[in-house]
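Left out: one protein chain. Kept in place: all the others.
Letters are used for the chains, namely A and B, taken in the order the chains are written, and counting of residues starts over at 1 for each.
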Amino acid sequence: MSLLQVKNLVVEFPHRRGTLRALDDISFDIAPGEILGVVGESGAGKSLTGASIIGLLEPPGRIASGQILLEGERIDHLPHEKMRHIRGRKIGAIFQDPLTSLNPLYTVGRQLVETIRAHLPVDAAEARRQAIALLEDTGIPAAAERIDHYPHQFSGGMRQRVVIALALAAQPQLIVADEPTTALDVSIQAQIIQLLKRLCRERGAAVMLITHDMGVIAETCDRVAVMYAGRIAEIGPVHEVINRSAHPYTQGLMAAIPDITEDRERLHQIDGAMPRLNAIPPGCAYNPRCPRAFDRCTAQRPDLMNAGATRAACWLHDA
Amino acid sequence: MPDQARPLVQARDLAKTFDVSAPWLNRVLERRPRQLLHAVDGVSFDIAKGKTLALVGESGCGKSTVARLLVGLYEPTRGGLQFDGQDAHAAFKSSQGRALRRRVQMIFQDPYASLNPRWLVEDIVGEPLREHGLITDPARLRERVGELLQSVGLSPLDMAKYPHQFSGGQRQRISIARALATEPEFLVCDEPTSALDVSVQAQVLNIMKDLQRQQGLTYLFISHNLAVVRHVSDEVGVMYLGRLVELADKHTLFANPQHPYTRMLLDAIPKMHDTGKARTPVQGEVPNPLNPPSGCAFNPRCPLANDRCRTERPQLLDLRGVKVACHAVEEGRV
Partner (left out) sequence: MKQTLLAWLDSDIGHSFKSSPMAMAAAFIALVCVISAVFAPWVAPHNPLDLTTLELADGRLPPAWQAEGKLKYLLGTDDQGRDILSALMYGARISLAVGLVSVLLSMALGVGLGLLAGFRGGWVDGLLMRVCDVMLSFPPILVALLIAGVGRALFPDAHETVAFGVLIVSITLTGWVQYARTVRGSTLVERGKEYVQAARVTGVAPHRIMLRHVLPNVLGPVLVLATIHVATAILTEATLSFLGVGVPPTSPSLGTLIRVGNDYLFSGEWWITIFPGLMLILIALSVNLLGDWLRDALNPRLR
């Protein structure tokens, strides 16, 4: 059974000039222990998807329709108290900026212990033991000492490790990581990705990895969902989506990424830009920029359909 | 290398030190020492006309400071910069500064902060022309701004808008149009596409390459993204904690990196088409630039460090056609 099921999720932002649909009928599953990547450019809606799942959608944004199910139970419109219990215990979160993810006024140990004790029935001593073990596991040297340090005493990469420890502290089954490595140097990025992957595999936690960096996705994820203008354009196993993508947007995106292994005179470019939320074209959102669009594309919006090894929202694959 | 063709840009032992000490009162009362940040610590390179030199490195390596040294935003603490044979910083300070500034321009990283939000695009792009008195007739000025906007793929009608009406990629193009207004020869680009999405990045990089070809521009391209660097550069310089550790032409560097740090960097990049293959994990983190290690700055993280590395700072030597600052390479241990 899927750990997380998102069914026809619609997120809207009421605005005085009308309602903006930021997420338009998103559906996907995450199996237990799976690492799903959510990739897309800015404005595609990937962070919003993560925020909706954790229940941190900022008003006036709201879930207009659809369902989010965690282990079969609906979590999309839970009252605050119940959501608070789920957050941390069942779902952990890692955000982009390690500087602001940690409270600068409290020691790292205190934040860890607080999280552990909020969700697990352990006493203070046991919680501290677990916290030290977590810090060691995330590769922080001299964990027993550093547990009493403040966030500003850690470097950027170390801080992100602490954030990962914090996310895993209450032993959640799902981690939502929103651009966890974007603010880090390349060499640190590599370490953090490895760490995240290893820890989640070890603890059987599933991960929803949100990022714009296709390389990170390639190295970490089992499956990937490509988002465009608030919709999922393609979803499938990572090898397939990267090497044998079925949706013209994914293909364009892959071709636009500069390759470190070969020289190219020009990078393939997709002309135009992602449409603004208040100006999404009818039918398939990508049709104005698509080199292979035909009449059906402007008339009807495609749902995700089987396209070889992946599923793509594209009429070219309508059998 | 042809002897008549003197490099357009020649940097020799450029260094920039910042005084980041606490205010005088605090220092006296709390007995804190002076703190100096050696952001750039002796960097030398040449850039030939019409070519692109890319400087790569991680945070704290000083590449942005080098960029600002080259356009005269900072004065070097030590070392010299020659532009087309003349001493650049002496020129910047003198009356010839204006003429030099026409020939050297810069493109910045943040598309949102590099355009004045209260100015119309027309005024933003036209400012260099007005400042240098290149065009005084308003109609002719407007026409020229329109031409510049077209050359970066925007419409002349866009000049009547404000920056906030444009997307990140479009704003970056406006920045490029502004930089090209005075028909410069040398453009310093400080991470121009780092804040842009991949597909937008592709557009901007293509435009930059096209313009380089059409106008014979010389670029200094700063980036942390090695894939982008591979695409745009002719030569690549790798920086670490204010020093150049390797300087080679693009093909040589990517095919056969010499310096252990370069190898580590290349190894650390996520490979898209080698999915599933684990990378060699990288050791440690960039040390605090205020307190660099003695000897070779990379020695704490280097698998090949020996005693000499810990005490003696390696010089940038020409080894087998590549400039490398590494004892291990010099000694043939790599």
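Annotations
In this text, contacts are C-beta pairs under 8 Å (C-beta built on N, C-alpha and C of every residue); 3 or more make two chains touch, one makes a residue touch a chain.
No experiment lies behind these values; they were computed from the predicted model shown.
Looking at B:Arg178, B:His224, B:Lys250 or B:Lys271, the residue that reaches the missing chain in the full complex is B:Arg178.
The omitted chain makes contact with just one of the residues B:Glu131, B:Glu183, B:Asp307 or B:Glu331: B:Glu131.
Shown as candidates are B:Arg6, B:Arg78, B:Arg98 or B:His273; the residue that touches the absent chain is B:Arg98. The residue from B:Met106, B:Val121, B:Leu148 or B:Val198 that touches the chain not shown here is B:Met106.
Interface note for the absent chain: among B:Pro7, B:Gly42, B:Gly57 or B:Gly72, the touching residue is B:Gly72.
Those residues of chain B that touch the chain absent from the view are 68, 71-73, 97-98, 101-102, 104-106, 108-110, 113-119, 127-128, 131-132, 175, 178, 182.
Note that only the chains that are shown with their structure count from here on.
Within the complex formed with chain B, the residues of chain A that make contact are 41-42, 155-158, 185-191, 193-194, 212-216, 218-219, 238-239, 242-243, 252-254, 256-261, 263-264, 266-271, 273-274.
Against chain A, the residues of chain B that register as touching in their complex are 58-59, 167-170, 197-203, 205-206, 209, 224-228, 230-231, 254, 264-276, 278-279, 281-282, 285-286.
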